[in-house]
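A single protein chain has been omitted from the complex, and every remaining protein chain is retained in its original position.
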Amino acid sequence: MATAVVARPVARPQPRARDEEVLVWPDLIFIEFISALVFTVGLLILSTFMNAPLLDQANPDVTPNPSKAPWYLLNLQELLLHMNAAMAGIIVPTVWLILLAAFPYFDRDNEGQGAWFATENSWRITIISGLVAFVGTWLLILWDTGKIAYFLHSWFGLSGGDTLRFLENVRSMQSQLPWPEWSRSITYLPFKLRILDGTGRGGPTTFQHLDFPGWLVEQAIPITALVGLPSLLIYSLWRSGLVVSRRDALLALFTGFVVVFGVLTLVGTAFRGQGQQLVMPWDLKVSEGIPGQEAH
Amino acid sequence: MAVEAPPKPTLADKIYDRLFHNYVWKSIFRTGYPNTPRNQMLIVATNVFLHLHPTRIHRTHVKITHTYCLGGLSFFMFLGLTVTGIMLMFYYVPSVERAYLDIQNITTTVQFGQLMRNMHRWMAHAMVILVFLHMMRVFYTGAYKPPREFNWVVGVILLVLTFLLSFTGYLLPWDQLAFWAITVGSEIAGSAPVLGPKTRFWMLGGFEVGPNALIRFYTLHVIGLPLLAAIFMAVHFWRIRRDGGLARPL
Partner (left out) sequence: MEWANLPHDFAEPLELVIVAISITAMLGILVLFGQWWQK
């Protein structure tokens, strides 16, 4: 018999509130029609005045500099500049998509549904986590491209010299600290685990030897930041009494994600120039990579 | 109390009657003109395109500032992309010798070709943005809460399908922007642990972006992914009706 042994609660639709209802025709249909009309006309006008780009024909021998992925993948490409390729390109987005899909199974309380910012501190939480994510992401990007060290040096004359050089960006922790030679190749398996290392490329782990400084810089620090910083945000909001329920925690997390996505896309689109250098948008120059025409 | 005689039918009334009360017209449009509540409900319930909607809806869900029509607009963008896409398909062949020249042909020689291509590209960007905004709206109004949990998951699947549709379409013009963007994208895919290189090989039909990749991406873009998206959209829309419409405060 396929009946449940234990009666588990199943969410059922709410009963209809018939006295609060209006007819779909015309009230909803008309609104849908107007929105379709506005967007059609708006996009037609846009299409009349702005052409879709078409560059030279595809040529595998000529690489434009910078080569960028489509804009919705630029946030991943930006992440790629700060951590290991497998992490940035696959692990982070997959983990995030699974987390995103799991939201409703974490927050099952029906309170505050059906209206914008209906729970008590929701507006404040959204604003605070949005601001923190915005400023924090910018600061992290600026730090990791060495701009903060440069800024401190050129505006305030502060310089840590050689002793503090390892703090300039994340990668310099690998090269500027006096790591002992043995830490760059710690053998932890007596055989080479080829199945996981199908790429044949190097990396902090080659599934036999561990390059500890490389692993630290490419995986440990990014993972700590990606997991630790949102946790820190939610924890501090909880300690301050703003975050009370699971919904509040998800609000902070989701808002943070949206803002981080936006900042990474913005930086990847408008602020990365040749060689993926951080430049101001008006200094953005794309070299078409044609041999003999590099000076652009 | 004298009852007034009904006004004599004018010429306009007689023409209206001939046009809209004849047998042929009434065989097509079987409900009356929707100016009575009965007809307004009937037309929504009996029309194949409109019966996506319930006949009545909670008054807060009609306000634009509740949903901003984002879900409907995303679907509308999908339909617009299908229409402009079909127009472009008449003039485009996915071979590396012809693709770029076909796009140039579309944007110069073909009547309204430039307009169709522009519409297609801007609608594509718009669809990605609108789908994202729709996800934000659903989240901030708490419309993922029980019993709507699985519909949110279907929505995330649709988000991924939208990104994939955009990605596969990006390669088709076969210009430098397209070629190198997809090269970068497939490099990112290829860096996955364990399955990365195999996935990249399967995606591109080879070790690098070339003729196999073009035909693969074309097939996915024009029929494979749209069919999948249509199936998931059917599930998504059905679930909304099944869950009693949009989420309401308790």
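Letters A and B mark the chains as written, and numbering starts fresh at 1 in each.
We take it that a contact is a pair of C-beta atoms (placed from the backbone, for glycine too) under 8 Å apart; a residue touches a chain by one contact, two chains touch by 3 or more.
All values derive from a computational prediction rather than experimental measurement.
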item: Listed residues B:Ile64, B:Val160 or B:Ile223, member touching the removed chain; value: B:Ile64
item: Residue among A:Leu23, A:Ile148, A:Leu229 or A:Leu284 that touches the chain left out of view; value: A:Leu284
item: Of A:Ser35, A:Asn84 or A:Thr137, the one touching the omitted chain in the full complex; value: A:Ser35
item: Contact footprint on chain B, counting only the chain that is left out; value: 62-65, 68-69, 114, 121-122, 125-126, 129-130, 177
item: Where the unshown chain meets chain A, residue by residue; value: 31, 34-35, 38-39, 42-43, 46, 48-53, 55, 68, 71, 269-270, 281, 284-286
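Convention: only the chains that are shown with their structure count from here on.
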item: Gap in Å, rounded to a whole number, between the CA centres of chain B and chain A; value: 27
item: Chain B partner contacts - residues on chain A that touch it in the complex; value: 10-14, 16-18, 20-29, 31-32, 35-36, 39-40, 43-44, 46-48, 50-60, 62-64, 67-73, 76-77, 80, 85-86, 88-91, 97, 100-101, 103-105, 107-118, 126, 195-196, 198-199, 247, 250-251, 254, 258, 288
item: Residues of chain B touching chain A in the complex; value: 34, 37, 40-41, 43-44, 50, 53-62, 64, 66, 69, 72-73, 76-77, 80, 96, 100, 103-104, 107, 114-115, 117-123, 125-126, 128, 136, 139-150, 152-153, 156, 160, 163, 166-167, 170, 173-181, 183-185, 187-194, 196-198, 208-209, 242-244, 246-250
